[in-house]
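The other protein chains are all here in position, but one chain of the complex has been omitted.
Showing chain A:
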Amino acid sequence: MGKKKKRGAVDKVWCYYCDREFEDEKILVQHQKAKHFKCHVCHKKLSTAGGMAIHVLQVHKEQVTKVPNAKAGRESTEIEIYGMQGIPADVLASHYGEEDDENPSKAAKIDLPLSQIGGGVIPRSLGVGYPPQPLPPHYNPRIPGPPGGWQIPPRPQPWYPQHPTVPVPLPGQAGLPQQPLFPVHNIQSPVPSTATPGLQPILPITPPGMPATAPPVPVSQPLFPVVPNSNIPPQSSPFSAPIPSMSLPLSSSSEIKSAEPLFGGTLATNHYGIPGTPAIPIANSHSYASGPNTGGPSIGPPPVIANKAPATQPATNEVYLVWDDEAMSMEERRLSLLKYQVHDENSQMSSIDAAIDRRISESRLAGRMAF
């Protein structure tokens, strides 16, 4: 691509690891997952290169030092790339042949969802039209997160400018050296919309004794258990906090939700559980915001959450989804295997076979049938 000018949606996105270009970011992410973030042992697709490296280390006990299928100089597993996010400014610039870092639109775009969330580190999934890719928590851990707050990463290229609400107020943070992945932007009320509609796992707790959580404890754990989900039961408590009190701009919450896994329709979550309050437990936002990467308070959840136990922060556990293919169900995959193929031409044969089988079973069952 010769002249890369931020032209918003028209520009093509490209892969940091191998420089290939794609029509839109969704396809780019799919490509990255399949080519760069895929475990070479079990073929599981992770969400980032770093996540893949950790997976290979923990599960297969092997060390991965280079990103598969990457060009020289782009093989580090340390740098956090997801779609177009995380690409260092200099690399971006050289790709396009010109540096352009004051277009607020991209930032806005990313911000949008973020703002709703009130900042925090929201894995790019937010707002970025992403398709059904659940943002694996793997991502979070590594996010460098904007130190202390939300800076809007100057995105040189117009990325998805279609966000209507581009928050103009984005002060051109053009100078940001490091791309903070979560351009959270002026969030006044970081309403961390809870990432998850779900409630905290109230259930796993042994029956007796969870009364506290019984009522609408909307606190739901973010979908990505980035948060210390592992210890769910106890955790619930903090989350059970009277969310209702949070009456932050709920609307944002919904946004956040959407960010999560693919489908934008998170709105639904808003209805979740919280009696009367559209707001979603901030907790969730925490999870995102804090992400594992948070080195601590710096990224921290937006100031909002007062009653949320920061427990969410140290995203400790990596979350491994046994079935992570959002595009197809297990049955569809299974049916695509050769042994299950059903061809139309064969349907005639099948009915003949079926007739034969039927006759066989009839005779077989004749002896057994009681009636």
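As a convention for this text, a residue touches a chain if its C-beta (ideal position, glycine included) is under 8 Å from a C-beta of that chain, and two chains touch if they have at least 3 such contacts; residues count from 1.
Note that in this section contacts and distances are computed from a predicted model.
S.K.: Tell me the UniProt protein name of the chain this structure doesn't show, selecting from "Mitotic checkpoint protein BUB3.1-like isoform X1", "CCZ1 homolog, vacuolar protein trafficking and biosis associated", "Myotubularin phosphatase domain-containing protein" or "Regulator of G protein signaling 11".
M.R.: "Mitotic checkpoint protein BUB3.1-like isoform X1"
S.K.: With respect to the chain omitted from the figure, which of A:19, A:62, A:90 or A:332 is a touching residue?
M.R.: Only one listed residue reaches the unshown chain, and that is A:332.
S.K.: Where does chain A touch the missing chain, residue by residue?
M.R.: So the residues of chain A touching the unseen chain are 58, 132, 134, 196-208, 210-211, 213-218, 220-221, 223, 225, 229-230, 232, 257, 260-263, 265-269, 271-276, 316-335, 337, 340, 342, 346-347, 350-351, 353-354, 357-358, 361-362, 365, 368-371.
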